[in-house]
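Have a look at this one.
Missing here: one protein chain of the complex. Every other protein chain is in place.
Lettered A and B in written order, each chain numbered from 1.
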Amino acid sequence: MAQSEATAQHSVVHHPALAHHFENLEQQREASTLGMWIFLITEIMFFGGLFLAYSIYRSWYPQVFAEASHHLDIVLGGINTVVLITSSLTMALAVYYSQVGNQRKLILFLVLTLLLGLTFLGIKVVEYSHKFHDGLIPGVHFRYDGPNPQQAQIFFWLYFAMTGLHALHMIIGAGILSFLIYFAWRGRYSPEYHSPVEVSGLYWHFVDIVWIFLFPLLYLVGFHVKG
Amino acid sequence: MSTAVIHTPAEGAAEPRTTYLNAGHTLKSWLLTLDHKRIGILYLLGVSFFFLIGGIYATLIRLELLTPQGDLVTAQTYNKLFTQHGIMMTFFFLIPSIPAVFGNFLLPIMIGAKDVAFPRLNLLSWYIYMTGALFASYAMFAGGVDTGWTFYPPYSTNYANTYVIATGLGIFIVGFSSILTGLNFIVTIHTMRAPGMTWYRLPLFVWAQYATSLIQVLGTPVLAITLLLVALERTVGVGIFDPRLGGDPVLFQHLFWFYSHPAVYIMVLPAMGVVSEIIATFSRKPIFGYKFVAFSSLAIAVFGFLVWGHHMFTSSQSVYAGMIFSLISYAVAIPSAIKVFNWTATMYRGSISYDSPMLYAMGFIGLFLIGGLTGLFLAALGLDVHVHDTYFVVAHFHYVMVGGSLLAYLGAMHYWWPKMTGRLYPEGWARFAALVVFVGFNLTFFPQFILGYLGMPRRYYTYVPEFQLLHVLSSVGASILAVGLILPAIYLLWSLKRGPIAPADPWMATGLEWRTSSPPPPENFERTPVVTWNAYEFRSKEETEVIGPMGKPDVSERK
Partner (left out) sequence: MQQVPSEFKLMPEQASTMAGQVDALYFYLVGITLFFTVLIVSGIIFFAVKYRRRSPYEIPRPIAGSMKLETIWTLIPFLIAMSIFVWGAKVYFAQYRIPKDALDIYVVGKQWMWKMQHPTGQREINELHIPMGRKVRLTMTTEDVIHSFYIPDFRVKMDVVPGRYTQMWFEATKPGRYHLFCAEYCGMDHSKMRGTIVVMRPDEYQAWVSGNASQMSPVQLGEQHFQNLGCATCHLNGGRDAGGRGPQLAGIFGKPVQLETGQTVVADENYLRESILNPGAKIVAGYSAIMPTYQGQVSEEQLLQLIAYIKSLTPQGGSGTASPTPASSTSANMNVGAQASGSPSGQRR
């Protein structure tokens, strides 16, 4: 039937990773890269709703937001920013070594990226537990000693929603990295077929970039106000 | 009468051909299929089910409104009925209808691909859709929801004591199916086109699907986050929409309509694509002004994101914001007008047949025209103040959604039914049903324009007695419309067993889907087609044989 005839036409020898409905690996790679880009666009819109809510409430209650942001830990936030930027670098190196086919270095940098990601999440847990002790979790037990606790609660609500959603993406990213490490160790990736590493790299960089926006918006808003 | 075909299965031919339908007969072969055509059929079953439920709700609503006082159901039940009718019809029927059923079935075939770019994701989308929609339906049967499909706070967040979160969660889940389908189609159209299938050779249905997918990908996440906020507001009470806690209920309206206005175009753009296909085929002429029709879809998709505020002219948003939204709304009217003019011009000097799909398409143009023109009333600031939230709005969007999208859906069903099932339906019945739908529809919804201008607010369970006559007319129309919708269900199902075997191309149409057998083989084509012609190049039998139905095989492989 159709399959045999179709296969016979292919000048390329079938790569085991080539799905039946693609003509060749090039087309498959193009599809997965474009797919990831479009997925990231939906992610921007997803975070966008929260960023919009943030900008509206910040323009309404600039003072409150500035004061409330002083309750966030700039040192831990700053460390996390450095950790994430470094992890982007190691991820980029991992993608590079998957392109040139250096399996050992690929695994090394994937593991490094994963460790940095977990460090970030660990620090985030410490930060969250501080907030919990300070009673800054929005809801019935919310305690805030500054002026306008209600509006400050909106700030903290946005803080937890935005960083929480970001952390969820980090956790998913860590899961993806574990899969990549496993398959890299099994020798699945080669210079011909490495699009999973490349596409996951795109995802990882995106999650980093979101943080690059979150950090100044949430941690640094108060800096210029209270002198 | 098939002329553009090589492998017409002769009736009663001895040699059984492998089609996507007989490639496997087990339930598992359907539920775990990666074939886009089977997934399309799965969606067909899903949307039909939810359409049926939404239709039952509509019937009860129209029955209740026969009299000015409330008698059939209680006020609370009525509020649940119109809410659930809206949710079922928009989120679980209209949004997935044409894109998920016909888009899935046809898009890869139309561009000459074996499947969509991500078949597993495609199947996953269907499961997500069914999970979300069944979950929401369960919530509705168990407790119901009475917020209106628009979920406006603070009613939805602080006052309604119905299953708001569960229903919202169902819609949230279905949203991901919509996003993933859109993503899949965009990538498919970009990367999977057959050799020679350039952008300007694509059928206009594909262009419309592309524009639709853009909206799905960009808009749905915003709705998702908005519903999430409503759920959080109800559970934790964070106050983002609650004025008593420093929030703003009008912010919800902005976020909601940022998605839900473009969602209207998710529902109508694919319908426009279908109509372009049908008008071309049954006039045997290329669509007049192909590029204008193609790019007007994109223009609608883009402008559609900038007009959400026209739902809020009386909401206390600033007068100047209202003016900007009104202005941009008129900008959306232009590409729609361009399409209508081009379809009409396509028929000029054509060879027009009155087959049932064409009747639906012509009905679509007329009703969409009225739906679109009454949209101008609503975008006119000073006039909208009077008709906003009245039956005028109800009539307007039913003209677009039912007169437009549903008629196109039925047209698509009749047009591609032979391709999907390999069977022909009784054409006489089909024409009769199209006529009944058209008459019933107009009788149902035209009186509602008058009701609206008289001042009948929407979502009213009881009403003042002077509105009764028009409501009775509307309910009579609805029963006629119901007959028109039940008829196709009967004869189409009948045709599955008893209908004559369909040839590969019963209409002498041009798209690649008509160049493969009916129903198509599992991988769509015997070999990858090579396209050397434009969309809607109608050719005689002799010319087709020279070119070859699948294009010249010696043209080199795709880059």
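To be clear about the criterion, a residue touches a chain if its C-beta (ideal position, glycine included) is under 8 Å from a C-beta of that chain, and two chains touch if they have at least 3 such contacts.
Everything numeric here is computed off the predicted structure, so don't read it as measured data.
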If the full complex is used, which shown chains touch the chain that is missing here?
A, B
Which residue, B:I128, B:V145 or B:I370, contacts the hidden chain when the whole complex is considered?
B:I370
Given the contact definition stated above, which residue among B:L134, B:A166, B:V236 or B:I338 touches the chain not shown here?
B:I338
Considering the whole complex, which of B:F313, B:F397 or B:W416 touches the chain not shown?
B:F313
Please pick, from B:R17, B:H386 or B:R498, the residue that touches the omitted chain in the full complex.
B:H386
Among B:W30, B:F49, B:Y155 or B:F432, which residue is in contact with the omitted chain in the full complex?
B:Y155
The missing chain sits against chain A at residues 61-63, 147-148, 150-151
Since one chain has been left out of the picture, which residues of chain B touch it in the full complex?
1, 3, 75-76, 79, 146-148, 152, 154-155, 158-160, 243-244, 246, 248-250, 283-286, 288-292, 313-316, 319, 322-323, 326-327, 330-331, 333-334, 337-338, 340-342, 344-345, 347-354, 362, 365-366, 369-370, 373-374, 376-377, 379-386, 388-390, 450, 453-455, 457-466, 469, 508, 536-541
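Convention: only the chains that are shown with their structure count from here on.
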Residues of chain B that touch chain A when the two form their complex:
18, 113-119, 179, 183-184, 186-188, 190-192, 217-222, 224-226, 229, 232, 236-240, 245-248, 251, 255, 521-523, 525-528, 557-558
Residue ranges of chain A touching chain B (in the complex, touch as defined):
1-3, 5-6, 9, 11, 19-23, 27, 30-31, 34-35, 38-39, 41-43, 45-46, 48-50, 52-53, 56-57, 61, 138-140, 148, 150-151, 153-154, 157, 161
